[in-house]
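Structure first, commentary second.
Removed: one protein chain of the complex. Kept in place: all other protein chains.
In this document, chain identifiers A, B and C correspond to the written order of the chains, with residue numbering beginning at 1 in each.
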Amino acid sequence: MSPRQIVEHMLSNDAFSRWLGIELVEVSEGNCVLRMQVREEMTNGFHILHGGVSYSLADSALAFAANTHGRHSLSVETSISHLRAVQPGEWLTARSSERKAGRRTGVYDIEILNDQQQCVALFRGHVFRTDKKWEQ
Amino acid sequence: MSPRQIVEHMLSNDAFSRWLGIELVEVSEGNCVLRMQVREEMTNGFHILHGGVSYSLADSALAFAANTHGRHSLSVETSISHLRAVQPGEWLTARSSERKAGRRTGVYDIEILNDQQQCVALFRGHVFRTDKKWEQ
Amino acid sequence: MSPRQIVEHMLSNDAFSRWLGIELVEVSEGNCVLRMQVREEMTNGFHILHGGVSYSLADSALAFAANTHGRHSLSVETSISHLRAVQPGEWLTARSSERKAGRRTGVYDIEILNDQQQCVALFRGHVFRTDKKWEQ
Partner (left out) sequence: MSPRQIVEHMLSNDAFSRWLGIELVEVSEGNCVLRMQVREEMTNGFHILHGGVSYSLADSALAFAANTHGRHSLSVETSISHLRAVQPGEWLTARSSERKAGRRTGVYDIEILNDQQQCVALFRGHVFRTDKKWEQ
């Protein structure tokens, strides 16, 4: 399966990413770009975006990017720093940057940007690659 | 406002935590315990719980625990390690442990346990406390 | 090689841990306890312990604990939160707690305590286990 086929397959079976309204913007081997629009039901008690939603967008980007190499990859550790509040109605874009593409481990930086191209969150994820291949 | 009043107020206004079905089990100054049940719409492309949902549960526990001291607190950095897959239908419990309760900064460890009391995720969060007080 | 033999072998060949004055207090499969005394040459510009030294103590504890299972293990990601300043002359103890002992990946929490049993730093480390065995 090609990187795009893998990601389209993963996204089509990913109920929570679909609830979030995640759309695939770009995909290449090792990277992907996703976007989604913030809805009212995604806000927290301060009426701004719940941090768990921006994390989820980035975590989906991590899973998709890491799996494009054709082997099942699992998240080992992830961290996120929330830099700026996000309002309902805003569109968010998650852009991955593969920092290490090892045989067994991978490291990915994912930035989340708002409509004005301001960085609202910085995410870093570490994955472990299994031997299981993606195949039709 | 008491710790319980603050958390009940935050939870009742937190649309995303309510979508997740988060229930308040215990609250004291500096800590809280939350629980929720995993639904089909929260799963990812491997048909296990999306990592963003367990993060969201832990992130709500962080926000609630940190705000019990009576001042508005904001997340600075959070990290999570996913140790074990979670299936739809399982109940998860998030239990906080306050590791630092400073004037300006706080550190919280949050464990997520499944029905069998197995740890499925380890979360650590760092908050900054503002001068803004919680008051009726 | 037994867990103790592996750690004694690693420590005896570890020039930097010896410069730090690290001593092995306890070792068992999956865990270890180390201690060291803070010297003047380990302080930073505020004349308190440089954060890199407490990190180094914890990182050695991670390496030792992770390798006790008999296979070479490599650090993938580590994080540390500095909770309290440490003065020259103080003795520090690093105590590991194995949180996941998987076939391929492991997660370890390491606490650093001062003379008064106060926690001065919280460290979490993630390792990848190779196929290479420790053998005489």
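What we mean here is this: contacts are C-beta pairs under 8 Å (C-beta built on N, C-alpha and C of every residue); 3 or more make two chains touch, one makes a residue touch a chain.
All values reported here derive from a predicted model rather than from experimental measurement.
Looking at A:S17, A:S79 or A:S96, the residue that reaches the missing chain in the full complex is A:S79.
Residues of chain C that touch the chain left out of the display are 9-17, 19, 40-45, 47, 50-53, 55-57, 59-60, 63, 74-82. Hidden from this view is one chain, which touches chain B at 76-77, 79, 104-105, 107, 126, 128. Interface with the hidden chain, as seen from chain A, comprises residues 79, 81, 83, 99-100, 107, 109, 119, 122, 124, 126.
Keep this in mind: only the chains that are shown with their structure count from here on.
Taking the mean of C-alpha positions as each chain's centre, the chain lying farthest from the centre of chain A is C.
Residues touching across the chain A-chain C interface largely coincide between the two copies, over half of the numbers being common to both. Per-chain CA centroids place chain A at a distance of 21 Å from chain B. Inter-chain spacing, taken between the CA centroids of chain B and chain C, is 29 Å.
Shown for chain A are the residues in touch with two or more other chains, namely 76-77, 79.
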